[in-house]
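Every protein chain but one is kept in place in this view of the complex.
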Amino acid sequence: MDVPVSYYVVLSGIVFSIGLVGVLIRRNIIIILLSVELMLNATNINFVAFSSYLGNLSGQVFVFFALTVAAAEVAVGLAIIIALYRHSASINIDDFRLLKW
Amino acid sequence: MQFNLSLSAADLILLMPEIFLTIWLCVILALDFSLKRITHQQLAHLSIAGLGITAIMLFVFDQNGTTGALFKDMYVLDHMAILFKIIILGATALVLFMSIDYVQEFRFFKGEYYFMVLMSAIGMMFMASSNDLLSVFVTLEFSTFGFYVLVAYLRDDQRSSEAGLKFFILGVFAAGLLAYGISLVYGETGTLVFSEMAGTQGSYGLAIGFILIFAALGFKIGAVPFHAWIPDTYQGAPTPVTAFLSLAPKAAALAILLRMFFVALASFKPMWVLLFVVASIFSMTYGNIVAIAQKNIKRLLAYSGIAQIGNIMIGLAAGTKQGSDAIMFYLLTYMFANLGAFAVVIAVSQVIKSDEIEDYNGLNRRSPFLAAAMLLFLLSLAGVPPLAGFIGKIYLFIAAMNQELYTLLIVGLINIVISMYYYLIVVKKMYINEPSDPSPIQASLPIKVAVYVGITGTLLLGIYPGPFIDWAVDATLMFSNIAAPTASLPILPGG
Partner (left out) sequence: MFDLLVLLIPLFPLLAVLANGFYGSRYSHEWAGRLAFGSVGLSFLCTLGVFASVLSNPEPREVLAWSWIFGGDLSINLAFLIDPLTTVMLLVVTGVGFLIHVYSVGYMHGEEGFTRFFTYMNLFMVSMLLLVMGSNYVVMFIGWEGVGLCSYLLIGYYYEKVSAGKAATKAFVVNRIGDAGFLIAVFLIFAHFGSLDYSTVLTQASSLSTEMATAITICLLIGAFGKSAQLPLYTWLPDAMEGPTPVSALIHAATMVTAGVYMVVRNHVLFDMAPIALTTVGIIGGLTALFAATIGLVQNDIKRVLAYSTVSQLGYMFLACGVGAYTAAIFHLVTHAFFKALLFLSAGAVIHSLHHEQDIRKMGGLYKKIPITHAVFLIGTLAIAGIPPLAGFWSKDEIMAHAFVHGYYHLYILAAIGAFLTSFYMFRLTYLTFYGQSRVEPHVAKHIHESPPIMTVPLMILAGLAVVGGFLGVPPEHGWFHSFLHDVATPVGAAPHAVDMSTLLGLMGAAVSIALAGWGLAHYMYSVRPQMANEWAEKSPQAYTTLLNKYYVDEFYDRVIVEPFKKLGMLWDWVDRHIIDRFVNGIGKGTDISAEAITWTEKHVIYAGLNVVGYGNHLLAWSWRKLQSGMVHHYAAILIIGLAVLIHLVVLWFTGSSIAGSSGY
């Protein structure tokens, strides 16, 4: 069965928007991280779809790198969250307003 | 589809600087945890030595014309990449000089600090060479990871952690936009390599994709409206890291911007000129005006950095070889003045434990050397002749003028005048006001080295800029063919 490439693009657009909105409105830092992962995964859907549509491998190669980068991001991010949690016992982003304007 | 890497040893020579530096930093890390007696100062000196050797290597490449492309054009080492790498290495070395005293006060992970700095530097060197969107994505993230850690390095200081958090969240957010933008561009053009994109058809997908990519790079350089992380992160981060952030990533991202817009998108010039004109005007105006209200010197320099990026984008908006020359030269001048200013900030805060501008009162009496150096750096940032910043600005403005971007030019000139106001507020506090505590301030030797390098650079580039400009001009020879403005036809169908 042939699924048109536009379906994938729309799907990825929806997933990306969910991730973007999640970053904008969620307060829990872990959820925000998850939302960013959603954005990156939307990208991956795009790449795989385009790659197969164009018959060009570089899109799939990109996906591997994107996965790696995402994993590394989570590692660094969790470390920072732990460091913050030690200070304030909170992972609510609204609690961190020491530096402003 | 087949891969033909056909990598010979001769090709690998182009990667030598990065390979060497990677090995060097692994050695430093190994030394740090295997030799109990090695001090962090020794590690710092080793790191600086490694940077020096790498820079010399690159300089020799530059002189011999050892240039070329690797990995199917993903990685290029041309004169522009070399110059950007040398700027990055120089900035890293200056930052390390400033760091030595600062690291002394860390309780943990003194050695790892140098590792992280060097790792980020390697990431940025790769950025300067990346010639396709895959390597842009990977190298940009690679270099940023080091910075996430560095910004949050002061584990016991909540400000530092908070700055790290903000930087991190917004950074990965920008990374998400970048990746999505790349995917759109890939879908529209079927390629990730810049040089293969030149001459493709325009489309909405391509336009949105490139603006998303511009957003991520704009985030890196701190251009309005992607600047929001800058002040908080600059204030909270350890000051040497702030200094590092204020220059090196910007240089690396500018290299990508130049390659992307001047090569891949050369045929869409009227479109992105508009983009840069808008971003430049907003960055200059916003940065300069908000800087006036600042009370903290690091925040002041943060906003001034936003404004300076606005200046630099004048060169991008010009979209000509002359514009790229001006950017390269301006970066050099900015490196010396900005890092010099941060070195003074570190030297002062080491003693008075404060970054408030109020506490710079009467600095002239407490340390004439630091005050004079700060004066010089601020005047250069403001663009007062005959210092380096003046010549850099003149060059940018001339590039814009030759493209008849008069609105941009006039906004830029007015902004110079506004910026002098807040720079000279600091000068006045240092030279006229009475210090609340007149005890002298002594700078340590490594910081003095950084300050002297800054002074020398600021004066030298101001008084004898010829060779450096020639260098910048030679570095961007590849852009000479985009000087002619392309047709301003609407690129998209429909509408």
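Each chain carries a letter (A and B) given by its place in the written order, and its residues are counted from 1.
Convention: a residue touches a chain if its C-beta (ideal position, glycine included) is under 8 Å from a C-beta of that chain, and two chains touch if they have at least 3 such contacts.
Quick caveat, the model's predicted, so the values are computed rather than measured.
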**Request:** Using the whole complex, pick out the displayed chains that touch the missing one.
**Result:** A, B
**Request:** Identify the residue among B:84, B:229 or B:479 that touches the chain left out of the display.
**Result:** B:229
**Residue among B:39, B:104 or B:407 that touches the chain left out of view** = B:407
**Request:** Kindly state which of the options B:19, B:53, B:289 or B:477 is in contact with the chain not pictured.
**Result:** B:289
**Complete:** Missing-chain contacts on subunit A, rising order, are 18, 20-27, 93-94, 96-97, 100-101
**Request:** Pick out the residues on subunit B that sit against the missing chain.
**Result:** 165-166, 169-170, 173-174, 177, 202, 204, 207-208, 211-212, 214-215, 219, 224-226, 228-229, 232, 270-271, 273-275, 277-279, 286, 289-294, 317, 322, 325, 364, 368, 372, 384-386, 391, 394-395, 397-398, 401, 403-410, 413-414, 416-418, 420-421, 424, 428, 431-434, 463-470, 472-473, 485, 488-492, 494-495
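The rule is simple: only the chains that are shown with their structure count from here on.
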**Request:** Under the touch definition given earlier, write down the residues of subunit B that touch subunit A in their complex.
**Result:** 1, 3, 134, 137-138, 141, 145, 148-149, 152, 155, 158-159, 161-166, 168-169, 172-173, 175-177, 179-180, 182-184, 186-187, 190-192, 231-232, 235-236
**Request:** Can you check the complex and tell me which residues of subunit A touch subunit B?
**Result:** 5, 9, 12, 16, 19-20, 23, 29, 32-33, 36, 39-40, 42-43, 46-47, 49-50, 53-59, 61-62, 65-66, 69, 72-73, 76-77, 79-81, 83-84, 86-88, 93, 96, 98-101
